[in-house]
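Every protein chain of the complex appears in place save one, which is left out.
Naming follows writing order (A, B and C), and every chain is counted from residue 1.
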Amino acid sequence: MSTPLLELSGLTIRFGGLTAVDRLDMKIPVSNIRALIGPNGAGKSTVFNAITGIYRPTEGRITFQGQDITGKHPYRISALGIARTFQNIRLYKTLSVLDNVRIGAHGIGRGGLFGAIVRPPGIKAEERRINEASGDALELVGLLRKKDERADSLSYGEQRRLEIARALVSAPQILLLDEPAAGMNPQEKERLMLMIQQIAARGVTIFLVEHDMKFVMDLAQQVTVLDHGRKICTGTPDEVQSNLSVIEAYLGKEEAV
Amino acid sequence: MEELLRQYMNLYYIQVLTLICIMMIAALGLHLITGVTGQLSFGHAAFVGIGAYAAALSNIHWGLPFLICVLLGGLAAALAGVLVGFPSMRLTGDYLGIATLGFAEIVRVILMNMDITGGARGLAGIPRETTLVLAFVLAAVAIWTMYRIQDSRFGRALVAIREDDIAAECNGINGLWYKVSAFAIGSFFAGVAGGLYAHFLQYLNPSGFGFAKSFEILTFVVLGGLGSIPGTVLGTTILTLLPEVLRFSAEYRMMMYGLLMVIMMIFRPRGLLGGVDLLPLLKRMLYSLRKKQTPLNGDGNGRSV
Amino acid sequence: MTTDIVLQQLLNGLTLGSTYALIALGYTMVYGIIQLINFAHGDVYMIGAFVGLTMVVVFGINIWAALFVAMIACVLVAMTIERVAYRPLRRSTRLAPLISSIGVSIFLQTLMTSMKGPQPVGFPQVVSNTIYTIGPVKIALVQIIILLVAAALMIALQLIVKRSKIGKAMRATSEDYDTASLMGVNVNRVISFTFAIGAALAAAGGVLIGMYFNSVFPLMGVMAGLKAFCAAVVGGIGSIPGAVIGGLFIGVAEVFGVAMGLGSYKDAIAFALLILVLLIKPTGILGQPIQRKV
Partner (left out) sequence: MRRSKLLSMMILVLFVAAIFAGCGGGNQTPAPADETVKIGFLGAKTGGHASYGIETLKGMKMAADDVNAAGGILGGKKLVIVEEDHGSKDDQAASVTQKMITQGTVAIVGDPTTGFTKIAGPIAQGAGVVLMSAGAVGEGVVEIGDFIYRDTLLDKVGAPLVAKYLASELGWKKVVLVTSTNNDYSVGLSKLFRDGLAANNIEIIAEQTIQDSDQNFSAQVTSFSNKDFDGIVFTGYYTEGGLLMKEVRKQGLDHVMVGGDGLLAPVLWELGEDAVEGSMVYTGFAADPANASPKTLAFIDAYKAKNGGTLPDMFSAQGYDAVMLLVDAIEAAGSAAPAEFKETLKVTSNWEGVTGTISFGPDREPIKSPVYLLEVKDSEFSVKATIDL
């Protein structure tokens, strides 16, 4: 087997006395749609925060394309090709939809203060590239029409899609989606699923955390189940659904979905 | 040019307008730090002070050309800005603001105790070089620069930090670098303003750069509309004029000034121009104007977006 | 410095620090509840001092009665300020009430200047200049009074916050404003009450300072306010014992700074401490760490 795109080995994160993630091992190969599921408080978002450098793992290693990224700054990790969305939407609220995506395209450019003030031809070309990429990303999520509206004036579902566009515009290798379907109605979810498949078809690896089981089972190729920070199992959706400990974990905590 | 102005304009107005232009440059610096990047600074006057003293001293002691002195003032302030920017790594929000306040007070006390600055006796004998024309041109350049910065990859990164620093980091933005940059650039503006101020007043005293001045500049920025360049311009203009306009009320002047600050804040909590986008407003005005003039020419107007 | 001088200076520092602490309590409580740096608080303290002075001089009443009247007057002033200048801005940006508080501060200072003149006014000698010698330390009666009154007020405050119903409501509000209001806490009343208590303590501080320093003037609240604010931050803003520790800490540090010949840097000492503490422990000595949810 070739080296996985993203590999977590023995990832452990503790907050004070609480162990949020406990010795998690995971391998995500290229061009996979991988889901991470588990009851509330299982530590799913914490895993994302560790991968993207917001939390520093207490123990363990995270490697991306064979490179150790444990404890690196988020902006460096982003530059390597890891993009994400957030469980509780974190848009640049007062900015326009287009500006949100253009900020996402930060990694495309190099222009600094000098470029901003003097605007040599190279910078102008760079701005054009950023604008084109932003337009494409908005097109993909179906928000190009609303590019001049303020981000916080969008509907909930639109905001989630905007976050995806913002993450996608930097042309990442892997896209981490934290509960992308939360708060969406069935039609929106349907559209979202298509969209994610489209993105995956472009060769972007997808890693998502999601509560909606139907959504996950229809979309993911591989599913990892987390409970109390521990991995219970990994497998195809069918395998996972029939796994006893998974059912137990869910029924023990909350209604099975 | 200045001579011409002096013939047609009351010297007092020239004096006040020059001051407005100078303060505008300083306020635009704070606009970048607090309005654009969202880093609270309660110590902006210290940077103005550092710039003022650096410029004045390089003029008095080295006899450098005036504009070089002003540039040096800006650079000295920028250096101090870098220094203050680093705590922004650990401190956020009000805590950063308080740290900058502390820094500014320390700067003031040091200026007060240094020999080269003349200490409490102040620094006199600075030649008068700042003219209204120059201050106006530099203020215009400052506004232009600010627009350019904000409409760029660099500026967007700053705004992103203000809006959501964690999301910004995840979008590949090095928060510390940009925050320190914002402090450096904003302080540079303050320093340039300080250099002009020194060569305008011809006398400097550390007590002029205390926290009261810092809050005054912060008020310019917030009252005009945080994050808005026209707001900063308007805020500076109104609040610099206000004490002059209120002169009729003699000793109640500052009382009314304080009261007006409260009232303006209550009726426009986001600042006078906060949330008002002048550009579309202006465009719409121009558009309707043009439409009236050329009613038959639909070219360019009918294009769908 | 010899030991007795060190002890003597320590006493000076504690006396000064306890007045900073009284003012700092107001900052810390208000900040704890509505995250507002109330820059007008130092001026409330100044008004307290003036009211106390007027009571003693014009109405000739006993100092303790004057202290009480000053506290009541400042409570009214602070509640009015809160109602007029801060409450309308509660849901707006963080900086709006801050600017409003600066406006209030300017207003109060100039109001007092036009009423009383800019000159410092002497505070009459209400306690005799008796000096007790305890071991190597000389302590003036007025110092004993200040330390005792300050301690009593701080203990009373701690009891109110920890034991009383309104104290519970205050703590709930400071934990989570919206939840508290959903739980049936009258948030407006709690905030008013917080301002009131802070003002009462500041007024007491003002009268005590008047007694101790023998002078009162319209701009006295500016530096004292800022330093008390430093004290609140150093101690950990939002924490009542923190404000006390911060106040004493800054008072003592300032006095020893002066004693070591740094008199001309005196005003910088509090701020240098502030920056140092903030960089080492950004939330202050007793502050709660800020948890950010991502």
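One rule holds for everything that comes next: contacts are C-beta pairs under 8 Å (C-beta built on N, C-alpha and C of every residue); 3 or more make two chains touch, one makes a residue touch a chain.
Only a predicted model underlies this, so the values are computations on that prediction, with no experimental measurement involved.
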item	value
Visible chains that the absent chain touches, using the contact criterion stated earlier	B, C
Contact partner of the left-out chain, one of B:K179, B:R253 or B:R270	B:R253
Residue, one of B:L138, B:I229 or B:L259, that touches the chain absent here	B:I229
Residue, one of C:M29, C:A180 or C:M220, that touches the chain absent here	C:M220
Positions on chain C contacted by the hidden chain, ascending	1-2, 4-5, 8-9, 12-13, 15-16, 110, 113, 117-122, 125, 129, 131, 138, 140, 209, 212-215, 217, 219-220, 223, 254-256, 258-259, 263-264, 266-267
Positions on chain B where the hidden chain makes contact	9-17, 19-20, 112-113, 119-122, 124-125, 128, 136, 139-140, 143-144, 147-148, 151, 197, 200-208, 229-230, 233-234, 237-238, 241, 243-245, 247, 250-251, 253-254, 278-279, 282-283, 286
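Everything below uses one rule, namely that only the chains that are shown with their structure count from here on.
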item	value
Maximum centroid distance from chain B, chain identifier (CA atoms)	A
Most central chain, Cα average position	B
Averaged-CA centre spacing for the pair chain B and chain A, given as whole angstrom	40
CA centroid of chain B to CA centroid of chain C, Å	32
Centroid spacing, where centroids are CA-atom means, of chain A and chain C in whole angstrom	48
Residues of chain A whose C-beta touches two or more other chains	54, 86
Overlap residues in chain B, where contacts from two or more other chains coincide	166
Chain A partner contacts - residues on chain B that touch it in the complex	145, 148-149, 151-157, 159-160, 163-164, 166-175, 181, 185, 305
Chain C-touching residues of chain B, taken from the complex the two chains share	34, 40, 87, 90-91, 93-95, 97-99, 101-103, 105-106, 109-110, 112-113, 166, 211, 215, 218-219, 222-223, 226, 251-255, 257-262, 265-266, 269-270
Residue numbers on chain A that touch chain B, as the complex places them	52-54, 73-75, 78-79, 83-84, 86, 90-95, 99, 102-104, 106-107, 109, 111-113, 115-117, 119, 123, 126-127, 130, 148, 166, 170
